[in-house]
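Accompanying notes for the structure given below.
For this view, one protein chain was removed and the others were kept in their places.
Showing chain A:
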Amino acid sequence: MHLHKYEKIWLIFGGGALVLFLLILGFGAFYLGTHPQSHGATIDPENVETNEAFERENLGLTQVDDDRYIVNIVASTFNYDLGDDEEGNAVSHIEIPKGSTVLFQAVTTDVIHGLNIAGTNVNMMVEPGYISSLEVELNQTGEFTLVCNEYCGVGHHMMFATVEVVDDESGNETAAE
C-alpha cells in the first residue's frame, strides 16, 4: 500500500506525539503513583458501619498526625454525611490546614454518587459495594464546594458540603484567594 511521503511524516509526528503523551502518563501513574483511584476494596452497601472507618463517630475529619488527616464520608441521596459536631448537629463544612495530606474515603449506601471537591483532584465515583479512596495534598487555600457530579436522583444538585483549606491550624484566619 502506498503512503504519500508527507503523510508518513505526518503520521510519524502524530504517532510520536501519542507515544510521548503515553510515556508521560505511564511515568506519572507507575513511577509517581498518580493512578486514578482504584483499590477494589469492597463493602456491604447496606451495612457500611461494619467497616470501622464508616462507623458514625468516625465520619468527617480526623487528625491522625501533625499534618495528616482522614476524611470519612458516607454518601446517600441527597446528602454527604460528615458526622456530627459537639452539639450533635450534622457537619456540612470542614476546615483543613493548608499543606496537609488528606486521605478521603467514601462509600454510598444507595445509588452511585460522584464525589468531587470542585477545582481539586479529589474526584471519585462512589459506587455501591466499593470503598473509594484517594490521598491528596491540599496546597491551595480557599473554600471548595464538595458536589455530587454523578446523577443520583431528583435532589442530585442539592447534595453538597464545603471544604475550606485554611492558612493556620486554628482555622480562624481564612486567606481569600
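Rule of thumb we're sticking to: a contact is a pair of C-beta atoms (placed from the backbone, for glycine too) under 8 Å apart; a residue touches a chain by one contact, two chains touch by 3 or more; residues count from 1.
We take it that contacts and distances are computed from a predicted model.
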* Asked: Which of the following names does UniProt give to the chain that is not shown: "Sugar ABC transporter permease", "Urease accessory protein UreD", "L-lactate dehydrogenase complex protein LldF" or "Cytochrome c oxidase subunit 1"?
  -> "Cytochrome c oxidase subunit 1"
* **Selected from A:100, A:116 or A:141 as touching the chain missing from the view** => A:116
* chain A residues touching the omitted chain (full complex) -> 1-4, 6-7, 10-11, 14-15, 18, 21-22, 25-26, 28-30, 34-46, 77-78, 92, 110-112, 114, 116-121, 123-133, 142-145, 147-158, 160, 162
